[in-house]
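Removed: one protein chain of the complex. Kept in place: all other protein chains.
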Amino acid sequence: MWELQLHPESASKIASSVDSLFLFLLVVSAFFTVLIVTLVIVFAIKYRRRPERKSVQIRGDLRLEILWTVIPLILSMVMFGWGAKLYMIQARAPADAEEVYVVGKQWMWKIQHLNGPREINELHVPVGRPVRLIMTSEDVIHDFYVPAFRTKMDVLPDTYTSMWFQATKTGRYHLFCAEYCGTGHSTMIGHVIVMEPHEYEDWLSGGVSGQSLAEAGEKLFTRLACHTCHGGKPTDRGPPLTGLVGSTVRLTGGRTVKANETYIRESILEPKKKVVEGYEPIMPTYKGQLSEEDLIKIIAYLKTKTKPEGKR
Amino acid sequence: MSAATLKTYVLVYAALIVLLAATVGIAYIDLGTPNVAIALAIATIKSLLVMIWFMHLKEAEHIDWVFASAGFFFLLVLLGLTFVDFASRP
Amino acid sequence: MTTITTAEGDAARDLPAVVVDPDENYLNTSYTVKSWLLTHDHKRVAILYLLGITLFFFLGGAAAVLMRLELLTPQADLTSHETYNKLFTLHGVIMVFFFIIPAVPGVLGNFLLPIMLGARDVAFPRLNLLGWYLFMIGGCFAIAAMVAGGVDTGWTFYTPYSTTYSNTHVIATALGAFISGFASVLTGLNFLVTTHRMRAPGMKWFRMPLFVWSMYGTAIIMVLGTPVISITILLLAAERVLGLGIFDPARGGDPVLFQHLFWFYSHPAVYIMILPAMGIISELLAAFSRKRIFGYGFVAFSSLSIAFLGFLVWGHHMFVSSQSVYAGLIFSLLSFFVAIPSAIKVFNWTATLYKGSISYDAPMLYALGFIGLFLIGGLTGVFLSTLGIDVHVHDTYFVVAHFHYIAVGGTVMAFLGGLHYWWPKITGRLYPEVWARVAALTVYLGFNLTFFPQFILGYMGMPRRYHVYPPEFQVLHVLSTAGASILGAGYLIPMVYFIWSLWYGKKAGPNPWNAKGLEWQTKSPPITRNFEETPIVTEEAYAYAD
Partner (left out) sequence: MHTQTDGSALATNVAPQFDDAEQQARSAVLGMWVFLITEVLLIGTLFATFAVYRYRYAHEFEEASLELDVVLGTINTFVLLTSSFTVALGVYAAKHGKQKAIVANLVITLALGVVFLCVKGIEYYAKFHHHLVPGPEYHFPGTASPVGHQTELFFTFYFLMTGIHALHVIVGMAVLAWVLKLALARRFSPEYHTPVEVGGLYWHFVDIVWIWLFPILYLINRH
C-alpha cells in the first residue's frame, strides 16, 4: 500500500516518444531553474546590504535583452515542433487499425468489439496491433484516458470522437475518466488488458454473444426494413449504402460531406438535415428508437458493405 | 480637428439612409456569396459613419481611437480563432 | 525620485483655510459605519476589499483543507462523492472569482494606483464603491448557493453537465460569478481612465512605477475579457432555466463552443491573477535591492504583451476536447509566444539583484520566493502548451500543480509580500519583522511540499477532481496533505500579527523602507486626498542613488 512509484508504466508505441519529449523539456526547465535560482542566491548573498557599500545603478543592456528573448524563443519553437509531431501521430490512426466502439455513460464505460464481445469497464486489446476507439457518450462529456498509453480523448454526446494506440507490453493498465462528469466521476474507472495476440483471439472467440457487431447490425437493418428504401437499386427512394463509409457525398444544394461515423449517425437520427443530391427528404427519423449501441451496430454493418474489388 | 457643422450631420444622416435603402435593395438581388459580403460591408460603413462623425471620433484624441477599435479588434480575435476550429473540422 | 513642491496654484491658500489636524488621515476622519459603507475614498474601498477577500480566502481555504484530508486515503472516508464534488467546486469558484481575481487589483491596486500616479482618487470613485458592492453581492450568491446545498459542476461549468444533468444550485452560483464580473469591469475601467487622465504633472508614461504598468495590463484584460464570460454565463443560465438549446448537442448546440467562450475569458483571467503579482515583485525587488529595475522598458512592455497575447491562446485548454487538429496546432504555437515576455521578466528581475544592496526583510523573502515558484509554474506551463505532452497530462494533477504554482505560489506569495511592504502605509503601523520572516519561510516550505508532489502525481496519471483513487498514488497524496497543513499554518501567522500590529505595532513614519515612489512621500496612513499638495514628478521611477 505504501509503495512509491515516480514514473508511470509505459506500454504503448507513443508512450516512449512522449517520455523523451517530456525528458527534453525537463532538462531545459531544470537548466533554467538551476541557473536562475543559483544567480538569485549568489547575488542575494554577495550583494547583501552592508553599510560601506552602495548599490550600483545599471539601467539595462540591450544585448542581454535580445539574448534572453531569442534563446527561449528558439527553444520553445523546438518544443512546439516536437510536440506537434506527436500530436499529428496521435490524431491519425493507421488505416489497418482494429476498431472498437466505446460508449461512455454516467458512470461506466461500455465497450463493443467488432467480433461480438461486449465488456463493461474493461477493454481487452492485443499487443503490437494498432487499435482505434470510436467513442460517444449517452449523456455528458467524458474522457477516455489510459496513462500507460500517454493518450486521452474527450467523449462527447451526439458525436463520435476517436483515438488510437498500439500497445507494446502485455499487462493490466488503468483506464480513467478524465473529464469531470458528475457524482461518480472518480468511479468511472476500469482497466485496459493487453494480451498476446493468440490469447486475445481465444478471448474473443470465448465471447458469449456469438454474433459479430456487424451481424447484429445487419439483423437490425433488416428488422427496421431499411433495405426497402436503401436496397441499392437506382429506382429506390433512398441512396445506396454500399461503399458509403469513407466516401464523399454530394448533398442537395451542392455541398459535399465526408461520410464518417458522425455523418451516418446524424443521417439516421436527423435524416432531413443533410439530404443526398437527387433524393427527396422523406426519410423518417429514428430518434428515440435506437440506442447508442444500436447505432454502433448499424454503423459497423454499413462498414462491411464495401464495393466489389477493382471499383472505387 | 475642425468641429463638425450642422451640414456634416445632415450629410452623414443622408448617407446612412441611402445605405439602408441600398442594403435592403441588394438583399433581394441574388448575387450568391457576395450578398453576405456586401451586407456586412455596408454595415461596416454605416457603423464607421456613426462612429467617426456622430460619436466625434474625428475630433477625438488618439487614445479614444485606440479604445474605440480595441473592442472590435478583440471581437475579431474571438471570432477568428473560434472559426479556426469550426471551419477546419472534418 | 520625486520632489514635492508646491504646485503653482497658490491662490488656493487665500481661500478660507480648513483647519487641518496634523494627525488626520483617511482612517480617522470618521469612525461611523456609514462613513465606510458610503465612502468614495479609494483607500477605504481598498480596505473593504481586503475584508471581503480575506473572508473568501478562508472560506475557500477551509474547503481545500477538507479535500486534502479526504485525499489522505484512497477510499472515501470523510465525505460522500457529492460532498467532495461540491467542495472542489466551492474551492474553485470562491478562490478564482472571489479571491484571486479581485485580490491584488481590489486591495493593493485600489489603494496604490492613484497615489503612485499622484492623483487624489480614481476617476470614478462612486463606480469604484459600486464595484465592491457588486463583488460582495456576487459573493453572497455563491455563499447562498453553498448554504442551500452547494453546486457540483466544477468552477468551469462545462455543458451539458451544468445545463442538463446537474441537480445542484448552478444558477445561483453562476449569477454570483456574473455579478462579480461587473465589479471586475468597473475596477478595470477606473484603472484605465485614471492612468490615462489623472497622472500628476511630470508623471510621464515611462516614469510610472512598474506596478502601475502591470495594473494597466490587468485592467485591459478585465475590460476586454469579463463581458465574454458574463454573456456566456447568462446563456448558460438561460439554457438551464428556459430549456434553450444553445450548448446542448441534443438540440443542435455545441458544448465545445461553450468551452471556447469560457476559456476566451478564463485563460486571460490567469493573467489577471499573475500580472498584478509581477508588478508587486518589481516594486519589492527595486526597494530592497535599492536599484532601478534592470531593463525597465522591457519589463513594462512585457506586461502589455502578456495582456495582449493572453487573448490568443485559450485553445490550449482544449487540445483533447475534439476541437480540430489545426486549431490545436495554432493555439499551441501561440501559447509558446506568451512564454517569452514572462521569461523576459524573470531574467530582468534576476539581473536587478546584480550589484544591488540587498536586505532580507520579509517582503523581499516573499519576492525571492516568488521568483523560484513562478519559474516552476511558468516552465510547467510550457509543458502544457506542448501538444504531445498535454494530451497525457491534461486534466491530471499536473495541471492542478501548475496553476497552483502560478496562482498561489505566484500571486498569493506576491500579494503577501506586497501587503507586508505597504502595511505601514495602509495602517501606519509596522508588523513584527521576525514573525513575518518565520511566516514567509513556513509558507514557502508548506507550499512546495503541498504542490510539488502533485506534478509527479499528474505525470503518473492521477486525474483531477477524483474523490477516490488507486492506492499507488497514496504516498504522494499524504505528502501533499502534510504540506497543506504547514501551508495553512503559514497563512494563519500573518493573519494574527497583522491584527495584533493594528494596536501594538510600532508607529511607522512616512517612509519606513527609505524607498522611492510617490506613496512613500505622503504620510502613513495618507490623508483622504492623499497629498497635501499635488506632487510634481521630476524623476523616473526607482531613482535610487545609493
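Going in written order, the chains are labelled A, B and C, and every chain counts its residues from 1.
One rule holds in what follows: contacts are C-beta pairs under 8 Å (C-beta built on N, C-alpha and C of every residue); 3 or more make two chains touch, one makes a residue touch a chain.
All of these numbers come straight from a predicted model, not from anything done at the bench.
A.B. asks: Among C:Leu27, C:Leu55, C:Ala76 or C:Leu244, which one touches the chain that has been omitted from the display?
C.D. replies: Looking across C:Leu27, C:Leu55, C:Ala76 or C:Leu244, the contact with the absent chain belongs to C:Leu244.
A.B. asks: Touching the absent chain in the whole complex: find that residue among A:Gly81, A:Pro94, A:Gly232 or A:Pro281.
C.D. replies: Within the whole complex, the residue contacting the unshown chain is A:Pro281.
A.B. asks: Extract the touching residues of chain C with respect to the undisplayed chain.
C.D. replies: So the residues of chain C touching the unseen chain are 7-9, 11-13, 15, 18, 119-125, 185, 188-189, 192-193, 196-198, 200-201, 223-228, 230-232, 235, 238, 242-246, 251-254, 257, 261, 529, 533-534.
A.B. asks: In the complete complex, the non-displayed chain touches which residues of chain B?
C.D. replies: 3-4, 6, 9, 12-13, 16-17, 20, 23-24, 27-30, 35-36, 39-40, 42-43, 46-47, 50-51, 53-56, 60-61, 63-64, 67-68, 70-72, 74-75, 78-79, 82-83, 86-87
Convention: only the chains that are shown with their structure count from here on.
A.B. asks: Chain adjacency by touch: line, ring, star, complete or other shape?
C.D. replies: Topology of touching chains reads as a line.
A.B. asks: Any idea how many Å lie between the Cα centroids of chain A and chain B?
C.D. replies: Measuring from centre to centre gives 42 Å for this pair.
A.B. asks: Two-or-more-chain contact residues of chain C, please, as numbers and ranges.
C.D. replies: Within chain C, residues 256, 325 contact more than one other chain.
A.B. asks: Where in chain B do residues touch two or more of the other chains?
C.D. replies: As it turns out, chain B has residues touching two or more other chains at 90.
A.B. asks: Under the definition above, what is the set of chain C residues touching chain B in their complex?
C.D. replies: Those residues of chain C that touch chain B are 196, 224, 228, 256-257, 260, 264, 311-312, 314-315, 323-327, 330-331.
A.B. asks: How about chain B: which of its residues touch chain C in the complex?
C.D. replies: Touch list, chain B to chain C: 63, 70-71, 74, 77-78, 81-82, 84-86, 88-90.
A.B. asks: Quick one: which bits of chain A touch chain C in the complex? Just the residue numbers, please.
C.D. replies: Touch residues, chain A against chain C: 1-8, 14, 17-18, 21-22, 25, 29, 32-33, 36-37, 39-40, 43-44, 47-50, 53-61, 64-65, 68-69, 72-73, 76-77, 79-80, 82-88, 90-91, 106, 139-141, 143, 145, 147-148, 150-154, 156-159, 161, 174, 176-187, 189.
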